[in-house]
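Note that one protein chain of the assembly has been removed; the remaining protein chains are unaltered in position.
Showing chain A:
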């Protein structure tokens, strides 16, 4: 693991929870004492060997880590350029990287004596991961999910219910992830004494972005060890998709101070950036603002009203992004690129056909960018994609988009 250097990009956040100008604690006063407590509890946990060993144990025996690093041989051959590896977060228990974060936060919630868990979810993967850890630790769980997403991610809704969670459809706004997050915040303000808000991505008020990143860092740390073993060197490029940015920051973090590693984040380009409400690419199509507890890049109109994002993928249509990504964008360390719905669909099918792996539509956005990069790179170069989740939840909606008969 690389050490933190003087000019390191890995020094954030500062004491105020800022990454440069981004991040912070823009929350109602009711929540302030709680997020200060949370920060204290997190600092204590970070140093507590018992917490760390419990995490390790759960990662190994419950989540099934480390997740494999897989050489995508046929796609590599097909694209005719750089060697492509997949970091198989789809093989993580519950089918995505989301569990990594939930394991850490549920242990914290227990340490803080909280007796009820709430969460927001878009694709339902974070909802499922949260419902799973709540079942495992015997805590009641309420998941807020936009009504539109409830429709397009039915299998995950059923999984959550079976795991014992209450799923509350949110009809405000467009009924997607941002509205679910508003509603979760309203619940939290109301039940602040008993309730722990288990945020599913590296966004929200400090300390969430830092905490979620730290619980996801394991992805990048494993990639480093695994690629060293496979190839004896670091990759030339890393790619991950960006919703709020948790799988991406988890993948990137360990490599931020490695100048030889190019880093790409694939945002949801939806129908294309030229339609104002037709995408969810907050960093390539938005500008800085304040929402959900942090300053970051946001999709918004000229009056500062937030615009609903669009993406074929329910996990990427959030109009914001975690503050550390906003910082990495402005510092130019990471290249953020938009990927359209159609490009993602093509990548989804390519992965399924050539590798026998059905990826989540979110992850397919990352893969679509890999498919642009690989042919441009020499055959001795290496790209690692974070395949953040599996696509079982998406087969029905992809089938519909592609007009496949049942």
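Structure notes:
The definition used in the following text is that contacts are C-beta pairs under 8 Å (C-beta built on N, C-alpha and C of every residue); 3 or more make two chains touch, one makes a residue touch a chain; residues count from 1.
Please note the rule applied: contacts and distances are computed from a predicted model.
The chain not displayed here is annotated in its UniProt record as "Tryptophan synthase alpha chain", chosen from "Aminomethyl-transferring glycine dehydrogenase subunit GcvPA", "TIM-barrel fold metal-dependent hydrolase", "ABC transporter ATP-binding protein" or "Tryptophan synthase alpha chain". Of the listed residues A:96, A:125, A:148 or A:182, the one in contact with the hidden chain in the full complex is A:182. In the complete complex, the residue from A:69, A:82, A:239 or A:291 that touches the missing chain is A:291.
Touch with the hidden chain on the side of chain A covers residues 16, 24-34, 172-173, 178, 182, 185-186, 189-193, 289-293, 295, 298, 300, 302-306.
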